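Heads up, one of the protein chains got dropped from this complex, but the rest are sitting where they should.
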């Protein structure tokens, strides 16, 4: 941390700042310039300390110098992490992760049918919602534990690992029993108790970026999970909230290469939520892979105009298969590949 | 809901839309204009239905006509709600609520001392954090259940009701036992399970607006609580996240009169978080009361430059008392008043 | 400027940074810490230099220490500037500036009638648009030079100075001849040529903040004008663009006390644009004065539902008069006052 003193700061002010630094167990390094005095703080950078120093008399500004996360940083672990998701599928390697399935699991037949279709088109991970965060208390909130069973069956029948969202600490056990990957949704990115608790499981966790989460906050949320002993974290960019109303969210393509340079964790793109419009899903999926994403999460529904939620952003089986064909060409250009079945079906 | 068809829509498209409306148990009212056909949907407006209709062939746009919340709307309950918080203090009446205290409860002496000082200056509700949401897993996260006891004691000693944040369903019982008002923090505004569960208690709940929560989402979050049978909800505007970096958050003054016109619930302003800078707390507190807020939540710390969290936005006892003097003059101008002690101490 | 080197920076990197600092005519002050080397740059802080240093090998981050504006800063001119607008009206003193009138000047009778009515209600400056920035090329764009004449006549008849917007360098002369105060609209806050040219006149200039203008950019835009020799600048907060769609803009109340603490220039609030909804104009006007604004700019139209532009945010004569009554009470609470006529009409 670097503390810049105001021109008006006097010796007593400087002394008080140095005392506070030393009380905190850090040491101070004074540098008196022509116009201003600058104090370097030797010791760990803590955001709360920054706040505190800013209130001291005579302090003009406080600059953090080191990143506030450690375990998830690229410096700590220079090579990229590959997360093993079971059934022979891993995230972060040359083969892209393609997670596909419906927003909500509606019944067993529905999810099994979808699983078989998306696998045939080239998916390697099955997604499906059992517990759904809904803006309105009157909207359909998912079939809960019953849907978890349907999902597990569909995973077994199709031979794919499955991912589903957990919204509450009390459901972690049930979700961890049925799912291969636990998803933390955007609205829970800073539900810190939930982060702690999924960190205590050893299941792969996919952490979505919050609607207005900065890259730093997102990586700190991942740090919460890893700090509990679970290194199997996958990041997922799903669009941020901006002034633009032409789409539901603004997919932040910059976040993909930046997150991958700051952190060793794999990064997945969710263009379904990142656009909210099915017509934009394919081009933004292609863009994400071109920018370095390690995979995609895509909403697919046999019949989007009957979907109980998020139909507007769901692809049909046909448009999903067409999309993977185009994604495959981009993957080749960046020396990645979509899962083997896809190559078969698009070749 | 109103569905506008594209110029290119044909009879089969129109038929399909009407069928889907009728399948959903609603009825359709066709209006064929010169350029376009418009279909009015008679029946409840459900955001998920809007999404679904937007995916149908031939549909250009779908417009919701009715508000998605009911119980919290001003139409449902035209007069303003007054929430009884115990110990003779209520929120929403002529007397303003003045919630004051430290961001984190550090020890028993600290919170009792603060309680007595803020009450003397004119506060009528004591705030203090036991469970703290922190961006970094390495920051101080509050003293938890032990701090709840300290807070309850400080409330008893000072004769004020107390408010503290709950972050997880598993802590609701403990918080509800110690606190008179349960606070839902900004990061949990859409933690829907938590909303359900505090809705099942009958304690007053103060619901902070999320960093990027729209007014509609905020009122829907309140609807979650009320829909469970708990009508004692207080809204709290605490600043939103924008492009501006000169302050930690941008206090949304428009939200105060708008929320009060759309809803019957009382609205509190939190200028400490809404600015993140102690120098801006007083003017924004004054502005909030001028705009119609029913009270204030203010961070006060005996010694902000030693605070374990959020020192940068905390007032000292002296600056808090000075602030309430200025707020009192504004309150008079809008025919409200700060609590009696304040009048005494500032008169 | 402070340059923080990466842990990986070697001696050659450090040497190169120091060389570049010295080439730029500044001097370097090295401080080698345990983990990192920090270089203080002695000499003027230029944002472009910051960019350049960030590209150098081994540089981790660059922090500006001094503010990039000088002439408009509170340090440069500790007491508040009072701008004389003619006809006995000034902006920045104890008496508030109340600028009122229609968005667009429709015809001579219309503007004269409005001038007389708003003056009677308590306004002291007449506003009216001759050149209108319009999002669509097909919308009404103002009556141009003819409207300037109508405005000047209305100012003379009512005895008030007048303010109107200039959109192009070629219209500065005509506007400066007719108007007492030249307005730079939000969309032109960074039309730097226009800023230069109004800086060469000696007319008072009111500079609106851009839709996504930071406080720093706003003050730098003011610096453009003052740097050309024109110190008569008035700032105007008119709402910023955020994710919230419930109002046209989000009025940034924090900006008022912050701009007044950073700069000596007076600050006006425009709650008509800052909300876009006439029902919110009065509470946000009251809030602005409570937060320290030096005056208001309000859209008033004899018949808002016939207005050629921005009817949705215009007050009628009656609601304007009512608003000034309420504003007057707030003004008293902060030891300011609305213009004398207002006191008469509201007393």
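Read from first to last, the chains carry the letters A, B and C; within each, the first residue is number 1.
Throughout what follows, contacts are C-beta pairs under 8 Å (C-beta built on N, C-alpha and C of every residue); 3 or more make two chains touch, one makes a residue touch a chain.
None of the values given here were measured: they were computed from a predicted structure.
When the whole complex is considered, the residue among A:41, A:147 or A:240 that touches the unshown chain is A:240.
Across the entire complex, the residue among A:201, A:275 or A:313 in touch with the chain not shown is A:275.
Checked against the full complex, the one of A:88, A:144, A:229 or A:283 touching the unshown chain is A:283. Listed by residue number, the positions of chain A touching the unshown chain are 212, 214-216, 240, 242-247, 250-258, 261, 274-275, 277, 279-280, 283-284, 286-292, 326, 329-330, 332-334.
Along chain C, the points of touch with the absent chain fall at residues 20, 44, 46-48, 51-52, 54-56, 68-69, 133-141, 167-170, 187-188, 190-196, 211-212, 217, 220, 223-224, 227, 241, 278, 304-314. Counting over the whole complex, chain B has residues 2, 4, 29, 31, 33-36, 38, 40, 42, 60-61, 63, 65-66, 75, 212, 241-243, 245 touching the chain that is not drawn.
Methods note: only the chains that are shown with their structure count from here on.
One inter-chain figure worth recording: chain B and chain C are separated by 31 Å, centre to centre, where each centre is the mean of the chain's CA atoms.
Once the centre of each chain is set as its mean CA position, chain A and chain B turn out to be 27 Å apart.
Chain A and chain C have Cα centroids separated by 39 Å.
Residues of chain A in contact with two or more other chains: 212, 241.
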